[in-house]
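With one protein chain withheld, the remaining protein chains of the complex are depicted in position.
So, subunit A:
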Amino acid sequence: INHFVHNGGLYKRPFNEAFEETPMLVAVLTYVGYGVLTLFGYLRDFMRQWKIEKCQNATEREEQKDFVPLYQDFENFYNRNLYMRIRDSWNRPICSVPGAKVDMMERVSHDYNWTFTYTGRVIKDIINMGSYNYLGFAQKSGPCQEAAAKVLSQYGAGVCSTRQEMGNLDKHEELEKLVARFLGVESAMAYGMGFATNSMNIPALVGKGCLILSDELNHASLVLGARLSGATIRIFKHNNMPSLEKLLKDAIVHGQPRTRRPWKKILILVEGIYSMEGSIVRLPEVIALKKKYKSYLYLDEAHSIGALGPSGRGVVEYFGLSPEDVDVMMGTFTKSFGAAGGYIGGKKELIDYLRTYSHSAAYATSMSPPVVEQIITSIKCIMGEDGTTVGEARVQQLAENTRYFRRRLKEMGFIIYGNEDSPVVPLMLYMPAKIGAFGREMLKRNIGVVVVGFPATPIIESRARFCLSAAHTKEMLDTALKEINEVGDLLQLKYSRRRLVPLLDRPFDETTYEETED
């Protein structure tokens, strides 16, 4: 679906995004599956209560039977009866660096996943399709690792202090100047934890009397930051510009709820790539709306920095826009740079304000020097300043891998969500039993994948999520695709009816209700 000339030429390249609708038969069978699991869950709970079956879950001690219970056992129903059955697809212990290939400790369970025992064998060279290793910097040898080791012996492992007290090293200043140069903004600030960057800085930017317009599928860190700030939160439909425009118009016309005063600030929270859907934000339209209605934009590029754009500068470069249009550019170093932490970039006054008032700056420990060096080396590599073209090659390899992988999966007939250029590929599984089956079958064939189900996703949209990497060679991708094809035939996952539904698939006027705090 080509929206090339749509929207008045705001897009300089085709924007192909698709979310194929669930086939009705599959939806019905999914509900039947959950229904059967619920009935069996009630049966097993009954048997456990009447001591016909041994209860393996934690129970209260005999002495505390008459006390008010600490936990409600119905809240644990899903955990006991559904999650425990397929628990071996998560929390798998790995024992090597999670690059393109990873080693895993083999574990078996003799009592249906209540306890695990290690057989002692190490499964070697599993193709890793689950790490957010977009540019392949998760390595244990190479220039980044050597530089980080040198800095470790020079500066030590940690600073044990906050940025405002004693923890501001010259390495941090170097990193922040480099990040600002990389992004094309005036100034930047780096924090030790990506989640904390969002949750501690949004309260510093907005407060009571401000309005936050946040996307439906925003990450938990953005949601937490928005809730902590005390501002009013309104949610617009995922990537849906008419919905956002309607909310903006209503906000400006009606003002604050009871007093009708104008809002102090309106902040739009979006992400560059949404990691569970694989969709890319419609940044040209968001910026056009932001300018028209004079609000501010907070862009969380956790997954898109380094992964999109011809030179890896993120979603702003991907669309060919200017970084000055985005007021707050936030990102993390965890995904493409192989390190840990987050950054916020923007105008100098904004970053100076954050240096004083941000919670992370005042209370959180500053970043550890070897990690900072890893980021500095990897950014220099991507920009090409270390004298090689390795960075550019990696960015191009990632783009090629993305296009190739998505095209092949679509040809095979799977339902894939998201934009054609996003390195996050969700493959729809739908039924609860197939979640466990897919994870296990792929492990048998030496491929490690991440599967997600209800309640983390909507009830009929369980999926397996592949994260492509520049470190994946074409042979690895071909092997993975061959195995996915086999498993797809075995589990009958090829649901696609080749009818690409238009982009505004989730209908705009379907009303959903939110929790109101009135």
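Annotations for the structure displayed:
By our rule, a residue touches a chain if its C-beta (ideal position, glycine included) is under 8 Å from a C-beta of that chain, and two chains touch if they have at least 3 such contacts; residues count from 1.
The rule we apply is simple: contacts and distances are computed from a predicted model.
Not every chain of the complex appears here, and the one that does not is recorded in UniProt as "ORML1 protein", selected from "Large ribosomal subunit protein mL39", "DNA-directed RNA polymerase subunit", "ORML1 protein" or "Fructose-bisphosphate aldolase 8, cytosolic". When the missing chain is restored to the complex, the residue among A:100, A:144, A:235 or A:330 that touches it is A:235. Touching the chain that is not shown, out of A:27, A:97, A:383 or A:433: A:27 (per the contact rule at the top). Residue A:217 is the one among A:84, A:97, A:152 or A:217 that touches the chain not shown.
Interface residues of subunit A facing the missing partner chain: 21-22, 24, 27-28, 30-32, 35, 38, 72, 74-79, 195, 214, 216-218, 220, 223-224, 235, 276-277, 452, 454-461, 511-516.
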